[in-house]
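Missing here is one protein chain; the remaining ones are kept as they sit in the complex.
Entry: chain A
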Amino acid sequence: MANAWLSTHLRAARPRVLAALNRAFGDLDLAEDAFQEASLRALKAWRQDQVPNDPAAWLIIAGRNAGIDAIRRKSREKLSAPEDLEPAFDGTHPERELTVSLDQAVYRDDVLRLLFTCCHPVLRRDQQIALALKVVAGLSVDEIARAFLVQPKTMEQRITRAKKRLQAARLTYEEPDAAARAGRISAVANAIYLVFNEGYSAAQGPKLIRATLCEEAIRLARLAVRLFPEEPELRGLLALCLIQHSRHRARLTADGEAVTLEQQDRSLWDRTLIAEGNILLEAALRSARPGPLQIEAAIAATHTQAPSFEATDWNEIERLYRALELIRPSPVVALNRVVVLARLHGPAPALARLDAIAAPLERYANFHAVKGSFLADLGRMEEARRAFELAFDLAGTEAEREHVRAKLKELS
């Protein structure tokens, strides 16, 4: 048990420590190795009742020394040049000195730089997610591989390639100006949301929800909000994750089948998460700097405010989707808006609109499922069946297939 507490301390300090080491060495691999070494030293030196006042500062010093040792060893191997690096610390760590210089501003910039490195646009989305989980959250390659249903070896390669790609891009670490900083923060918010979504609606595989990923994303979002309380989009992100996650108990049946919003038992929604999400959103909206995540959070929040599915304020939700289409247009948003329009005006006009947005959604299972249910509502059963069958073939998860299967059964 005592050891478990210590590893929780390590997990909690990880983003800050790794961020500082990444700045010191300018090399993710070296920073990770140094953190690993510092953690081992901490596990030997710390006791349950004698954790340093500032574990992060302790680990940064230990990690920095470990990193310098490693660099020195390497250079000794390469050339037997005389030793001219500073002597490393001997293992006792007066963290107080360093704490003074490590104020919040330095932490913020370090962590932002680390997050931005992991979420850099030269990386593919799956690489961003993998790196953020590995480097910032500290999940093992095996854990990440399991979450994404790939072999550990495949995940290892994905991470290695991502790091190579970052090195090739020769990231510069100069201070970003205000615009660049805003861009970075939104990239970080998006990457954290990708992690969340990967847990919330897995693209493939048997399980629709992978709670660990959702919880890691929430932890990262909380950290981001704490570091940048003045960024409304980050609060919007956290609000969105909390409200979506509040439904996790209601989203699957005991057999692991997906339950639609319409069918969910609202008494199973976690009211504490909803309350926190709503107040975060309210605080975010006060800044009058709306962003896509704040709007998505507002949509999710509107659902939570309705006592039943029938009592949902569809007009408000339609307005919010319209706003979302303006600031971040996407085929999926357009589809969602059509679904809401069907609630407001019935299936016939919605079906007509569906044709207008069909082109980019041809391979998207949910598009055909939506089309199927509009057709069924209009009594065009044969066409509905064909749409559902197409949705079945395109579905990525077993839960999704099960959902479509149930729809097909209803038709007959």
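In the analysis below, a residue touches a chain if its C-beta (ideal position, glycine included) is under 8 Å from a C-beta of that chain, and two chains touch if they have at least 3 such contacts; residues count from 1.
Simple rule for what comes next: contacts and distances are computed from a predicted model.
Per its UniProt record, the hidden chain corresponds to "YciI family protein" from the list "YciI family protein", "Nitrite reductase large subunit", "Branched-chain amino acid ABC transporter permease" or "Thioredoxin-like fold domain-containing protein".
If you put the hidden chain back, the residue from A:Arg11, A:Arg72 or A:Arg353 that touches it is A:Arg11.
Residue-wise, the contact with the chain that is not shown comes from A:Asp54, picked out of A:Glu37, A:Asp54, A:Asp109 or A:Glu383.
Contact residues of chain A toward the unshown chain are 4-5, 8-9, 11-13, 15-16, 48-49, 51, 54, 103-104, 219, 222-223, 225-227, 229-230, 232, 235, 238, 271-272, 274-276, 279-280, 283, 286-287.
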